[in-house]
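The structure under discussion is supplied below as structure tokens; questions concerning it will follow.
Of the protein chains in this complex, one is absent; all others appear in place.
Moving on, here comes chain A:
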Amino acid sequence: MKLLTHNMLTSKCMKGVTVGYPLGIVAKDIKVSETEFNSEFVSRIIPKLDWNALWKAADSIGHSGDLPQQLMEDYENNEEFLKKVHHVLLEVEIINGELVCPESGRKFPISQGIPNMLLNEDEL
């Protein structure tokens, strides 16, 4: 599970949960790899992200690097910045661990890079 995916996830469908976001991360195995950088892609995905949640998630697993906590203006033209974002979004993967609902504390296991977001009957 990449941090980009984490940024998109919520436990909101759980009964009694209002926001369900951002999910806490307990990382047991993290894999860092190199992937092809595409500046257009990064520029265009940034508006879809919750920047604060991205930074906090990366920081919580010790991988925020020197990614600024605030989104800078005119980032589309800042290749150095885009590369840092690329790294955090796509090159850091949680292979095993858990996601934690911020309201209920309910844990969602991550195994083989796949988070299990399925709820039980009584949680719906």
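Note that contacts are C-beta pairs under 8 Å (C-beta built on N, C-alpha and C of every residue); 3 or more make two chains touch, one makes a residue touch a chain; residues count from 1.
Simple rule for what comes next: contacts and distances are computed from a predicted model.
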Key: Candidate names "AP-1 complex subunit gamma", "TP53 regulated inhibitor of apoptosis 1", "Methyltransferase HEMK2" or "Response regulatory domain-containing protein"; UniProt protein name, chain not shown   = "Methyltransferase HEMK2"
Remark   = It is residues of chain A that touch the chain not shown, namely 1-2, 4-5, 8-13, 21, 35-38, 40-41, 44-45, 48, 90, 112-119
